[in-house]
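Yeah, one chain of the complex is gone here, protein chain that is, but the others are all in their spots.
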Amino acid sequence: MYRKLIFFSLIVIIAFSFFSYFGFSDGNETPNISEESQMCIECHENYTPGIVEDWRNSRHSKITLNQAFGVDEISRRISIKELNGKNGDIIVACYECHSLNPDSHKDNFEHFGYKINSIVSPVDCSTCHIQEYDEYKDSKKAHALDILRKNKTYSTLVDATLQQPIYSHGKLTNHPASENKKNETCYHCHGTEVEVKGLKTIETEVGDIEVPNLTNYPNQGVGRINPDGSKGSCTSCHPRHSFSIEVARKPETCAQCHLEPDVPAYNVYIESKHGNIYKTKGKNWDYNSVPWKLGVDFTTPTCATCHNSLLVDSQDRVIQQRTHDFGTKLWKRIFGLVYSHNQPINGRTYEIMLENGTQIPTSLDRKEVATNFLISDDEAKARESEMKNLCKNCHSSQWADGYFEKFDKTVKEADDMVEETTKIMFDYWKKNKGADNPFDDYIEKMWVKQWLYYANSVRYASAMSGPDYAAFKNGWYEMNSNLLYIHKLMLNQK
Amino acid sequence: MYRKLIFFSLIVIIAFSFFSYFGFSDGNETPNISEESQMCIECHENYTPGIVEDWRNSRHSKITLNQAFGVDEISRRISIKELNGKNGDIIVACYECHSLNPDSHKDNFEHFGYKINSIVSPVDCSTCHIQEYDEYKDSKKAHALDILRKNKTYSTLVDATLQQPIYSHGKLTNHPASENKKNETCYHCHGTEVEVKGLKTIETEVGDIEVPNLTNYPNQGVGRINPDGSKGSCTSCHPRHSFSIEVARKPETCAQCHLEPDVPAYNVYIESKHGNIYKTKGKNWDYNSVPWKLGVDFTTPTCATCHNSLLVDSQDRVIQQRTHDFGTKLWKRIFGLVYSHNQPINGRTYEIMLENGTQIPTSLDRKEVATNFLISDDEAKARESEMKNLCKNCHSSQWADGYFEKFDKTVKEADDMVEETTKIMFDYWKKNKGADNPFDDYIEKMWVKQWLYYANSVRYASAMSGPDYAAFKNGWYEMNSNLLYIHKLMLNQK
Partner (left out) sequence: MYRKLIFFSLIVIIAFSFFSYFGFSDGNETPNISEESQMCIECHENYTPGIVEDWRNSRHSKITLNQAFGVDEISRRISIKELNGKNGDIIVACYECHSLNPDSHKDNFEHFGYKINSIVSPVDCSTCHIQEYDEYKDSKKAHALDILRKNKTYSTLVDATLQQPIYSHGKLTNHPASENKKNETCYHCHGTEVEVKGLKTIETEVGDIEVPNLTNYPNQGVGRINPDGSKGSCTSCHPRHSFSIEVARKPETCAQCHLEPDVPAYNVYIESKHGNIYKTKGKNWDYNSVPWKLGVDFTTPTCATCHNSLLVDSQDRVIQQRTHDFGTKLWKRIFGLVYSHNQPINGRTYEIMLENGTQIPTSLDRKEVATNFLISDDEAKARESEMKNLCKNCHSSQWADGYFEKFDKTVKEADDMVEETTKIMFDYWKKNKGADNPFDDYIEKMWVKQWLYYANSVRYASAMSGPDYAAFKNGWYEMNSNLLYIHKLMLNQK
């Protein structure tokens, strides 16, 4: 009898542990897998075991499409409304994703009798996640590569940052940056254009095989241009074959690109009270729950909480809808620019230009703003108000109002400080016959720091409450010192 | 029978999980709540659900005052000795804290039939936590705002750091820093003075309501001056409505203010072996246990371990008493100052002055030290010895002795290096007719970095064993380079 008791207790405990570990409990332990995917796994289990295991840990490997549909709508992770002829009885494995839309995939190739795409693109993911794709496809993230390439101002900045100077006879002459340098730096986050240059032969343990010859690869930037022409890379935030929602909801994911000195979002967050609570109590939160329940699943926001997740309160009332076009929740653009301004009306920011054709939203003397390309003040106000209401789920109205008031003042003060610095530059440019390339002289590089690092830091510090980024760490202390330094450099200029 | 077995196993498991999660197990699942607080919750559950849930996760929501008293004295978290007429049968909820001492609270207001304070102050918390309040109230933390405002040296530094220059006709003229800038930077950690300017009307989902109009709010700095005249903000370290001891004991909390470049305490800690062990093994420790048991609840110190927690060893012998006046355990002041010196005798460091009235503890030429305001060498020795004894719980005497010897040498070497730099500044000030404001020229800003960043880093690196902060990261490499730079700037001065 005792043995039986212990035996059953153990069974229950093991089951309990198992279900807790995998985060759901449908009891389906031998999932239906397509014949094609079964073939993939049989080989790749030997040659890329890490990929296979990663997928095994994913939700894709554990439930069929029909089971995914069986979930309550608010908790459902697929956004298509019907099967559209797909087989709902199989799980989502290798072939289900890597064989989609072969005609548009220039990276489709013959692989041991199957037609396979090297790269799974957002369009392929949209087969089940259509809403996410639709939101993402015209966002700033989707256009992140063109935002740099098609904008003369930014492409000049990229070039000046990455130029390879040669020193000879006391003089420096600049040579243009290589494509490799761009891929390793700016395009790493913004995305590369992956093209197919025919096939190439690679040696493998099973002999030589032919694969598409991909250029500018690997890359997983948010604005990657894929061989099927689509833009984006879902793996940026839902990495590799685990397709995790937990990863995307944790700030360390955003931190890969949004970090100091140019975009100190993560750094400020971690220094803030929100970050403090995340760091000290976040280990016990549930990052996989859909919808995400405020005060229950988590007790302080991560980036995803305010910027894109579907949120409910403890009584299951929806507080915020999910979006994958993050920009639509923002009203003011506070980074990457000389001066802050209203958000652009869409993600194609390379379209923004002043009357004289300069591709910047605010003229350097602040006399002109390209308002046609930006949301109206009313729209900005409405978005700000919506964000403030979100804050009020955990903060009093008084707190939230005071907070947003500080933010407005600080953004203005940072802009003003940049303007004074830019006035010095006007004098420098006058002396030096114009600013053909405003980013390549030493003094110009110091000026870029003034807005790209320091003013950004001060604005972010205010937005998310990280005081050192407003003070000593790339904040006002640096802005003031740098202003004096630039002034000195300008005066010493012959 | 099987079903019964499984059923009971499950019950036990669920109970087990539940009690583990909440960290204690008094079995009281329907706690007594006051009628007033019940009313608060009924509304605020709808309007600020995050606050209500945060409180629900707190210990306050789970045990009554009588239960709190029922705990062994050494494990007790309240420090009053008797109920003093309070109702011991209710838990501590909204009204229990937000209605206290209405006469002294200028922020008290009529709110749907109740008299409510916007801000709960340390005096209010002292209703149950009297010892903590008594220790804190004259500490450096409590006086953190006045330490800046009432000290001419520091207020000049604040102004020079935050000034808003205007550029015109080749010249920069300074305009004073706004109150907003101070609130966003220095006062963010040091605290603001929150005053009440009458009432204001705010729009809410339930219509317009009147609330006190608070200035310089929100803020949760350690030296905040509250509408009841008290100083401090317990929420700085025990944030919001969860009142967590776990949060306060984790270094990320201290890190919000004690971080590089000016106070790199957290950064050095994380780079040290202590930080290394905390980062790799700390996830399994018990941060809620009172008293805190060395080697059992945790195996390497966090900030709180050595600076304020009640500690016992595995045999329950007290190793260290708790204190909320952190300065009393320190002997040497190593940051925020040009030169290190003995700790001040109390938290009102703005009282420290040299014979000529200058509000600094050591004259810039190091010929005078304001010893009257500082603890004696004997007291310093005694405190150092007490700290060393704490180290010896985990380190041999040899180790600890060697460690403290290194620290003394390094602090001296850093001070000496700052002195040589300051000698250059004397020559600069001679040339430039005095140092009216010693913080506003470019060269002066570089000199400030020498002590406020680099010497601080070197001293901290020694105190807690983070070698890169003594070497390349704001350490000797920067000190040496900066000294040469300052020398160059002085020579080039016309």
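Every chain is named by a letter (A and B) in the order it is written, and numbering of its residues begins at 1.
Here is the rule we go by: a contact is a pair of C-beta atoms (placed from the backbone, for glycine too) under 8 Å apart; a residue touches a chain by one contact, two chains touch by 3 or more.
Only a predicted model underlies this, so the values are computations on that prediction, with no experimental measurement involved.
Asks: Please identify which residue in B:68, B:248, B:294 or B:352 touches the non-displayed chain.
Replies: Of these options, the touching residue for the absent chain is B:294.
Asks: Decide which residue listed in B:164, B:192, B:244 or B:272 touches the omitted chain of the complex.
Replies: B:272
Asks: Please pick, from A:37, A:126 or A:183, the residue that touches the omitted chain in the full complex.
Replies: Touching the chain that is not displayed is residue A:183.
Asks: What residues on subunit B make contact with the chain left out of this view?
Replies: Given the touch definition above, subunit B has residues 4-5, 8-9, 11-13, 16, 270-273, 275-277, 279-281, 283-284, 294-296, 299, 313-315, 392-399, 401-403, 406, 409-410, 413, 416-417, 420-421, 423-424, 427, 458, 461-462, 465, 467-468, 470-473, 475-477, 480-481, 483-485, 487-488, 491 touching the missing chain.
Asks: Residue-wise, where is subunit A in contact with the chain that is not depicted?
Replies: Residues touching the hidden chain, for subunit A, are 2, 5-6, 9-10, 13, 21, 45-54, 56-57, 118, 160-168, 170, 172, 178, 180-181, 183-186, 188-189, 202-204, 211-212, 214, 217-218, 220, 239-240, 242, 244, 246-247, 250, 252-253, 255-257, 259-262, 283, 441-442, 445-446, 452-453.
By definition in this document, only the chains that are shown with their structure count from here on.
Asks: Averaged over CA atoms, how far is the centre of subunit A from the centre of subunit B? Could you give it in whole Å?
Replies: Taking the mean C-alpha position of each chain, the two centres sit 33 Å apart.
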